[in-house]
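What you see is part of a larger complex, with each chain still in position.
Which chain is which? They are A, B and C, in the order written, and residues in each are numbered from 1.
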């Protein structure tokens, strides 16, 4: 509908011998939200980085309002009206929220900051987007979802004509996503800007986009207005014709476990909590079952997993692992007890960036492939490669993992978790940034692990659909409380789940109010 | 901004500043020394102590800027020597002393700028670049002088090193002024924010549009400037330019002062206040040991242990305000004691 | 440059405090000096405090400030360097404290310019010490022999440079003799060992090494041995501690740091007691020859 605002023509990018973009041409129009989709490693992030001036292309031109432009840096792009949020969070953790919001466009005269004005504007912005922050918090102390919102706000607040968002919603919860979708559409219309969004979640694509471009292996395979496309078209463009029908949308169909197996819980958690942390959490986890953990952002789901893995202490309550008292002092401790944890903060603590995918996967299990501390490298690599292949990593698995695409990094993390052959698997946002094709495979994979090897799995996800797909039962976390009451997925839908999460916490009657007893 | 006036600024919760711990340690150490010697607690000794610590304080100031962006400046001690020789050479060639000082300070800033430029253009680790300029500066001092001292004959120059304003020695006044300016620069200006951003995450700062070249060059120029000021002060105190002045502990002490005060070697964290407290702590300990006649054999040991203990307590306070320190040890033993370290 | 006689109040106490400022204790030379100050100071009825500057002028200046704080009665100053030494002497003079320098003389012109004064200098004639070794070299190798000499020294310090000057002066008397190299051993045996080896590598025809400090001599001797040149290269030096003159080590000149300290203490005593003291006391160096071992206290 609108005028062509930004056109990328014949963009080519090579890394070493690999060509990751083969002459991509896309057009972004004013007043439109443009969806950019494709499998992991298709080249979406690379394309956005080229447009934003963060990466230098090997060929092709970018035109802004008909004028060829070549930004030397994202800041140059920003001053020309092209703002961007990259896939990896790039806030400065040592600075405050306000400082981040205004970074490199501070208000002030003669180099002296106008702190009051910035603070006031920041509070306005934060309030507008419903973030319960003052602006003076250090970013390091914020949970992932809030950090992501801050990046988005910071891009939207710039008076940009083109806004590039690379997977902005991965850490957000439903409410925030709905609000964001609404805001994006409004901004696009009102300000007549072009918004480009990379996203793997189809419902979001269909909710927000006017136009969709799909990339496969660095080539445009689909390009058209959303109205002319069906879900099936989109899925097919990502996963390919053959697999499209088979893989999408089906719940993995392995049987629930018989109730009697649950009589022997792998892990029993009874009213654990800590000052300034969890309040009181109780639940049972049985071998071979997949238990979902749902709650609003900040309800303490991640904290619970970290506590189970020995990353945060608990001061009251108790945990029992296969009948024995379990009180992990460190992750190593937890690992030795058969637990494995997949972190939601991929970049912060998920992997060693200089190690390749294989080496990252081998890291926790080296002991299995060593004699007197000497690694039998070939053997270890073979084991890792088998799992990595089954997860279909694209890109050079011998390159430092930090250089792979976000989704492929996530696959490597999953492979690492699986390789540890845990008896209890703790997954925090396991499919963050993973494309639709691989996602259902991963779901099936998780179910297979549980059902065939008897692994007990605890899954945290902000995507209700994911929990409903992969879990047997779901428990709800609310404000640091969890009663352990189970909800069978067959009886649930996303709406019910959200309603449950919003209900006020019910005190855990089985173990008394742990907090009170401690006082 | 019209909305600015309407929106109430949220009241900032008062919180203990990061430097409280190390300031407490400084007071404790000072009190201990005072208890041990009546000479320590005279006002004049307090001034002597600050006077002797002023140059290290200046270097620590410059070093703080450099460390904040994740760099390091090894050339700072050698620059004292070079710049000290330079200022006396200029005066020996008839340049009047205020002009000689100005030229030397400019030269110091230029030396720093060169460091920053090489680091930024060639992306060579700052350790290597400043290691190399350290060599160049210390050689230059020797080459210029042929290892001889250059006497300063313009007696007015002495005021910089030996004068006093309202009883406070000029070097201390100079340090105080520059420390306040530096503190304001870091906390109140755009450049200051960009310095923290660069040190916090260089790549993220670049993506956000921070001019890394400018911040890098500026911090090294500031460090070079501080070193040249140190060279001028040392020369004015000795009234002779000497090519090995400043090549002793100055470099280590200046970095240590900043780190003691909470400046991270990895960048992005720390404040001028902390570095200054660190510098005063080092000055108190060095001076105190001389006043208390601690044998020179024992001095490095004593200074090392005092600094270590002070930083242990400070680190402790930052991490677990409240819990007694014995608990840290117990927690450590709980984690590792019962099991074999494997 | 004698002004009014300085005599602080504190000298009237029963056991007045005197301050001794020394450059370092990494050279046995200063260890001997320090011990002598402590011993003779006590005998003369003084309390003695010794400060070691670790070869830093600015640190020595701080230590002098500390002496002023402690209201010492007199200071014996062995300056790190003679130029900056003037500032220290001046600071003391201004505080009314008499200064006795030893071993390293303080630059007269600077002193005058700054308005300081010194009661007495005690020390060796550095140039003379080098000259004696130069003469010993010529005597040992013979008038006709071709002499190519290198110096293991510390070109950044004045006293060592003066010794080198003396040595060069002596050799210049012989047209067959040249001094080709000066390397920096930093008055440390390990560094001297390295640089001496490298100097010999670069100058294979070199047949004399003059080490202008004791620690330098220790390194030079090991360097010559390590290269298997014990019969080709002769070493002349300022004496190393506890080291017999044997093998390539042909001669050394020694100073008596303990004696300088002793004289200094006696002069301070005399000065306080109102006696006149000589402005300059130059002591000759002792010379040791092949086969001898310098007794303790006879040091380079």
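The working rule: contacts are C-beta pairs under 8 Å (C-beta built on N, C-alpha and C of every residue); 3 or more make two chains touch, one makes a residue touch a chain.
Computed from a predicted structure; not experimentally measured.
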Chain copy counts across the complete structure file, not just the copies drawn: A x1, B x2, C x1
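In this text, only the chains that are shown with their structure count from here on.
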Averaged-CA centre spacing for the pair chain B and chain A, given as whole angstrom: 43
Overlap residues in chain C, where contacts from two or more other chains coincide: none
Multi-partner residues of chain A (each touching 2 or more other chains): none
Complex contact set, residues of chain A against chain B: 54, 73-76, 78-79, 86, 90-95, 99, 103-108, 111-113, 115-117, 119-121, 123-124, 134-136, 329-330
Footprint of chain C on chain B - complex, ascending: 39, 42, 44-45, 48, 51-52, 55, 142, 147-151, 153, 155, 158, 234, 237-240, 242-250, 286-287, 290-291, 293, 296-297
In the complex with chain B, residue positions of chain C that touch it: 25, 49-52, 54-59, 61-63, 65-66, 68-70, 81-84, 86-87, 90, 107, 109-110, 113-114, 155-158, 161
